[in-house]
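Below you'll find the structure, written out as structure tokens, and then a few comments.
Every protein chain but one is kept in place in this view of the complex.
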Amino acid sequence: MVGWIWDPVVATAAILLGLIAAYGLLRIGHKIAKPRPTVEKMKTYACGEDLKPEETHPDSEQFFSPIRRVFRPFYRYIQPAHMGVLSTYLLWVVVGFIIILVIILLTVR
Amino acid sequence: MIPHAPILAIVLPLFAAFLMPLVGLLSKRYNAAKACDWFAIAAMIGTILLVADMAPTVWGGHILTYKLGGWSPPWGINLAIDGLSIQMALMIAGLGTLVIIYSAGYMQRDTRKDLFYALTLLAITGMMGIVLTGDIFNFYVFLEIMSVSSYALIAFRRDSNAIEAGIKYLFIGSLGTSLILMSVAMLYSFVGSLNIADLGAKLATYREGAQPVPAILIASLALFVTGVMIKVAMVPFHAWLADAFTAAPTTISALLAGPGAVVGIYWVARLPYLPFGLPVGIILISLGLLSMVVGVLMALTQHDFKRMLAYHVISQKGYMVLGIGLGTLGSVLGAQGGLFHLLNHSTYKCMLFMCAGAVLFRTGSQKFDELGGLGKNMPVTALTFLIGALAISGIPPLNGFVSKYIIYLGGVEAGLPIVTAIAVLVSALTFASFFKAFSSVFLGQRSERLRETQEAPKLMLFPMLMMAVICVAIGLLPALGFNIVGPAQSAAENSARYISQVIGGI
Partner (left out) sequence: MNFNYTIAMLLIALGFYCLLVKRNLIKLIIGLSVMTDGIHLFLISMGYRTGGIAPIVTSELSSNLSNFASRAVDPLPQALVLTSIVINICILALALSLSIYAYRHYGTLDPYKLRRLRE
């Protein structure tokens, strides 16, 4: 009955209509209460401390620490293996070749 | 049709590359500063016109065969262009032109630009040769042309990171091409011919399983698959890609990530059908899944902009190999999704690398911790980066959504719903890491030393905007992409038609 909702053209038109409606609501809101940004308002709130902009930047290594905690058994093996030694990379190529040879032997014979 | 168009599409960038030092000498004598850039752009526009001229004939169902020197196959080398080759050639010529227009703006502070353009045009020659040729040793020669030019281009600026990345890429890449040479040697000793169509015809009995497969053919297939997988940078052969794309000048990263991915996936698409025809589907699916997961998980912890984008290249190439592998299990949607994803990925990955290059050009740093709040200074770059980030995560109505959705459907159609589940999870993690990238670089507060950064120069903005328009256009009208990808997928599968039209049509 509602098969027409999943039509791609209808879905794209609905997305674009939603975007235009959101932009219209934003403009109406700005007409009612004019935005008056000052430097103080645009700064990140740090409980009253005075922070330089470099210090408010999120640390790029710790940004996804929950994901690192969830996938920790994975990272324990993969990350030390990427340490930049050329001979290790060439060893992977040889090991990968032997594994591919074994897989092809098993599937073809 | 322009006569001799197939060979001219390879010869035009080659001669332009060899004439480039002469143009550089003349430009220094007559004080014409941008002569090298305009000469390279003119050569690439000529290549696009030649390829576009061949396209209607090939899409009409007729495989173009061009005999070099008049020698008919299987004794001579011939170029064979079917639907798959024409998709790859269109992508190399189109995206290559945009990358050279970008490099006219990016390399304006470098000296010896004539040598840079000579090497870039040689790399593009190698790529065009790989996708247009019909002879397997000719493929090896063009592969080496492309590889050696890219080893030199990565180490172009000769700082310590670039030299180290160049050395690692050189060793792993040379090992890969040596394995392909060994595989060609074994094939020649067993079959006695080097023409791909002829090999396909003579190995047809093993394809149908009429006779047991001899050991030399198994060894040859394993060596060839390993060599191609090193070029496509699947895990565990992927180690060169992260270093190479971080340390190279950003135009070369864009060139290797966009058009350079095409040549590897071209051979991955041909692998299950020509010239061996033996079942490699399970290898493609498992390597594709492994690369998707390892690529995105390594990308989540990076603090360097281009290195994160490089790990995403590995992950997205895993999608393409997975799609083509699902195609061998009988899922037509999977193979079409893999080739369509190649078309989309090259477009938006080139665009993302160009945005990273614009930021690097104006601010001098490519680490997340030193950037921030550039959205106000560089609005066009921020907008194109946003379009690229949404496209790579598979958000409608952009083009990444179309190809990823087809791959999800292909996974279910082939009877492996676990593949679809893993693919959706990887898409979510991709979106997470691009969220981090966008907010670290373009949102947030701007530090004092970045206050004076300007927008990127116009020559760099033009290719980015063109690619953003292509992304949105393919997203809203996927039929544009299907007109290119549909004939490509049916041509890749239909090896019998390839063989009969190349050899039978003498």
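A and B are the chain letters, set down in written order, and residue numbers restart from 1 in every chain.
Just so we're on the same page, a residue touches a chain if its C-beta (ideal position, glycine included) is under 8 Å from a C-beta of that chain, and two chains touch if they have at least 3 such contacts.
Keep in mind that this is a model prediction, so the values were computed, not measured.
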{"item": "Candidate in contact with the missing chain, chosen from B:Leu170, B:Ala197 or B:Val235", "value": "B:Leu170"}
{"item": "Selected residue (touches chain absent from view) among B:Tyr117, B:Tyr151 or B:Tyr348", "value": "B:Tyr151"}
{"item": "Among A:Val70, A:Val85 or A:Val102, residue touching the chain not depicted", "value": "A:Val85"}
{"item": "Residue, one of B:Asn161, B:Ser365 or B:Asn494, that touches the chain absent here", "value": "B:Asn161"}
{"item": "Residue among B:Asp243, B:Glu370 or B:Glu493 touching the omitted chain", "value": "B:Asp243"}
{"item": "Sites on chain A contacted by the missing partner chain, in the whole complex", "value": "79, 82-87, 90-91, 94"}
{"item": "Chain B residues that touch the omitted chain in the full complex", "value": "137, 141, 144, 148, 151-152, 155, 158-161, 163-167, 170-171, 174-175, 178, 181-182, 184-185, 188-189, 194, 242-243, 246-247, 301-302"}
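Keep this in mind: only the chains that are shown with their structure count from here on.
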{"item": "Where chain A and chain B are represented by their mean Cα positions, the distance between them in whole Å", "value": "23"}
{"item": "Chain A-facing residues of chain B, complex", "value": "167-168, 171-172, 175-176, 179, 212-213, 218-219, 221-223, 225-226, 229-230, 236-237, 239-240, 242-243, 278-280, 282-283, 294, 297-298, 300-303, 367-369, 372-373, 396-397, 429, 432-433, 436, 439-440, 444-448, 476, 478"}
{"item": "In the complex, chain A residues that touch chain B", "value": "8, 11-12, 15-16, 42-44, 52-54, 56-61, 63-64, 67-68, 71, 74-75, 78-79, 82, 84, 86, 89-90, 92-93, 95-97, 100-101, 103-105, 107-109"}
